[in-house]
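Of the protein chains in this complex, one is absent; all others appear in place.
Which chain is which? They are A, B and C, in the order written, and residues in each are numbered from 1.
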Amino acid sequence: MKKLINTPESVLEDALAGIAAAHPELTVDVPNRVITRAARPAGPKVALISGGGSGHEPLHGGFVGPGMLDAACPGEVFTSPVPDQMLAAAKAVESGAGVVFIVKNYTGDVMNFELAAELAAEEGLEVRTVLVNDDVAVEDSTWTAGRRGTGATVLVEKTAGALAERGAPLDEVAALGERVNAASRSFAIALTAATAPAAGKPGFDLPEDEIEVGVGIHGEPGRRREKLRPARELAAEVVETVLADHHLTPGDEVIALLNGLGATPLLELYVVYGEVAARLAERGIAVARSLVGNYVTSLDMAGFSLTLTKADPELLELWDAPVDTPALKR
Amino acid sequence: MKKLINTPESVLEDALAGIAAAHPELTVDVPNRVITRAARPAGPKVALISGGGSGHEPLHGGFVGPGMLDAACPGEVFTSPVPDQMLAAAKAVESGAGVVFIVKNYTGDVMNFELAAELAAEEGLEVRTVLVNDDVAVEDSTWTAGRRGTGATVLVEKTAGALAERGAPLDEVAALGERVNAASRSFAIALTAATAPAAGKPGFDLPEDEIEVGVGIHGEPGRRREKLRPARELAAEVVETVLADHHLTPGDEVIALLNGLGATPLLELYVVYGEVAARLAERGIAVARSLVGNYVTSLDMAGFSLTLTKADPELLELWDAPVDTPALKR
Amino acid sequence: MDFDTPLAEAWIRAIAAAVEKEHSRLTELDTAIGDGDHGSNLRRGFAAALTALDGLQPAGPGAVLTKTGTTLISKVGGASGPLYGKAFRAIGTALPEPAGPAAVAEALSAGLDAVRLLGKADLGDKTIVDAWTPAVAAFRAAAATGAGLPAAAAAAADAAERGARDTVPLQARKGRASYLGERSIGYQDPGATSTALVFRTLADVTA
Partner (left out) sequence: MDFDTPLAEAWIRAIAAAVEKEHSRLTELDTAIGDGDHGSNLRRGFAAALTALDGLQPAGPGAVLTKTGTTLISKVGGASGPLYGKAFRAIGTALPEPAGPAAVAEALSAGLDAVRLLGKADLGDKTIVDAWTPAVAAFRAAAATGAGLPAAAAAAADAAERGARDTVPLQARKGRASYLGERSIGYQDPGATSTALVFRTLADVTA
């Protein structure tokens, strides 16, 4: 395992020290593992808190700041945070207008945020939870833990954050988050596996000419294995897969997030995005806004995910609203 | 070779199509391979043009926009652009105040920009050239082509861009660029080699437990090979190497750029930056501003480079000035 | 022999030791059909549980287990943290003092109920429930026929290990492994495996 770390056990703590040093605009509570804005919002405002296992940077800490999150709770690598973190975060940023938990749909995340919500309620805090489950690689059935939360998290955190910044009430902010999640679909392809520091070896072995199709962001294998093909064909497959599960008709507008999984050069992401844009144009889908880069990563996994969110004037306005975080500025 | 491309020959063209689709705020002239701002600056202003081989994204196209570059000229992967590109760019963005070429010190880049400057002069354009050569891994002697231009390019383009935006005259902008370059030193360590699409195989073979120390950004091997060590030790070595060549005394302020080489997860970059900040603090060097992320990459190379630029009030003011480009916003 | 405070402490210390010994095996199982952290998750959790015990003057065996559950919840994270945490809290709360085999059977079954309430997994979903359920049934059956703690615990351990092994042919329907669909078949569930450790250590410390 080749990594720029000190020890597998200390990765999270060491990274938090680096985040604290790099971002004076954030307050990093290392012992409690909570990242908040250094400057508290003036007056009461709905507090947005997200969190999840580490290894997906810049998610979530990179999205803490005016116009987006109030706090992030990073767990160990690929391990959801513990309830104490979310409780500490809620107490730290709650300003009288209630708290929204933005939770990616994974068993561990759901359970830990659920316990945190119970504890927060016992302390008299009003908490709403928005569940993000946009990954169409998993069919949502009694046969699975439900769809994974991936790229749509960025859109939910950005738009709900913008609405909260405007002073919208708790239920409205939560409802908007749910609406954006419902309007989003994602799908991912990996060229290489991710290596979790604690595991010390890749999550799966992939021959030089094969790819994993329908992967998640925790190093687990995908739904099937295929031969590596030109970017044009992979982009077409991903676009078709996402659209097949999406309720879009020609003329509809979308926000497109072409996301790198961590080890993919930006040059390649642009190659893929060019093909994605061409396929969407052929289908009559108009890309109203796009974002290309590494936003929801899976450690050192090479590959990409595409997220398409059906847009409307309100969403576009919230998407365009000012934001000032380490990973997203406008 | 596992890459998200169509063919090795079409990488640049395909990526430019993606950049054009992703960034309506840019104008991408695909046949001429020139990236400019979609909105021309109002009134005359010194035009900043940079360029170089592709494979270093977001450099340079990602830095085109208000407050930074006016145009970028991307060459083939790891191959400097041709004079025609810089001439076309200069004609496109020149607005009566002259043109500054920002050139990374590589034989090919220097020659092609030199020929472009001759052609531009023949067309009556005033051109100044700022050479960036910050990489202390190469000793600057008659025994080498001189120091390579790496991370300092971002600082030169940002600060000179801010000064140009303020309406400073040609010679002042060029002088500032040279001053920032002279105040900057960089050093890089690679955990893996880069694979150029045309070559199809890694630039060098590196055992699972070894690293290349003093690498450049074109896939070439470094000055020596070492065993992989904890991030703390690698960060200390890089800090010492940079400081040994820097004229800094305790109490001095620096702008620190901790740059990922392309395939390194942000989580690891933060681990390294935490160690870098700690070592600098021990040496009494104050980090006035920092930037952590992938800015000057080398395709799929894993590793990092550290750039330290001696800061002063003028540089900090220019560094903090508004900028609105795909890769850097403020 | 009753389930008293020293036994409760001995059990937790034995689990911690077993996890320390087996964590890489658990992580490997989790790498195959999960995200490769189950071993390090439990290792971190039970190490913290030991520290918590050191500072503790327990009111009784129940307090030891409740404290352990609380510690797991606040130190582990992931799916296994809340699940094992809630389970030990439920066992501790249900445990009278002193507790004989029948009372322990009831407490263990309260632990299983807590897991199922939180995780909503059924038998056969390829989760810790598949080891926990037969273990509780075997323990209760042995206790009902008058077996002492050692015999009941040994029966439970055997049943848990069988249950863990029997997860191999199953397709996961809960947790991360469910994302793999049919590709989850053919691997032993990491959580069911750690549950087998939990019951085997109980047998060891009562033997």
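A few comments on the model shown:
In this section, contacts are C-beta pairs under 8 Å (C-beta built on N, C-alpha and C of every residue); 3 or more make two chains touch, one makes a residue touch a chain.
The structure displayed is predicted, hence computed values, not measured ones.
The absent chain, not drawn in this view, touches the displayed chains B throughout the complex. When the missing chain is restored to the complex, the residue among B:Gly219, B:Gly262 or B:Gly303 that touches it is B:Gly219.
For the chain left out of this panel, the touching residue among B:Gly75, B:Gly98, B:Gly161 or B:Pro326 is B:Gly75. The missing chain lies against chain B, touching residues 8-9, 53, 75-84, 106-108, 111-112, 114-115, 137-138, 142-145, 148, 196, 198-199, 201, 203, 216, 218-221, 223.
The rule we apply is simple: only the chains that are shown with their structure count from here on.
Between chain B and chain C, the least number of touch steps comes to 2.
Centre to centre, using the average C-alpha position, chain B and chain C are separated by 54 Å. Look at where the CA atoms of chain A average out and do the same for chain B: the two points lie 29 Å apart. Chain A and chain C have Cα centroids lying 32 Å from one another. Within chain B, not a single residue touches two or more of the remaining chains.
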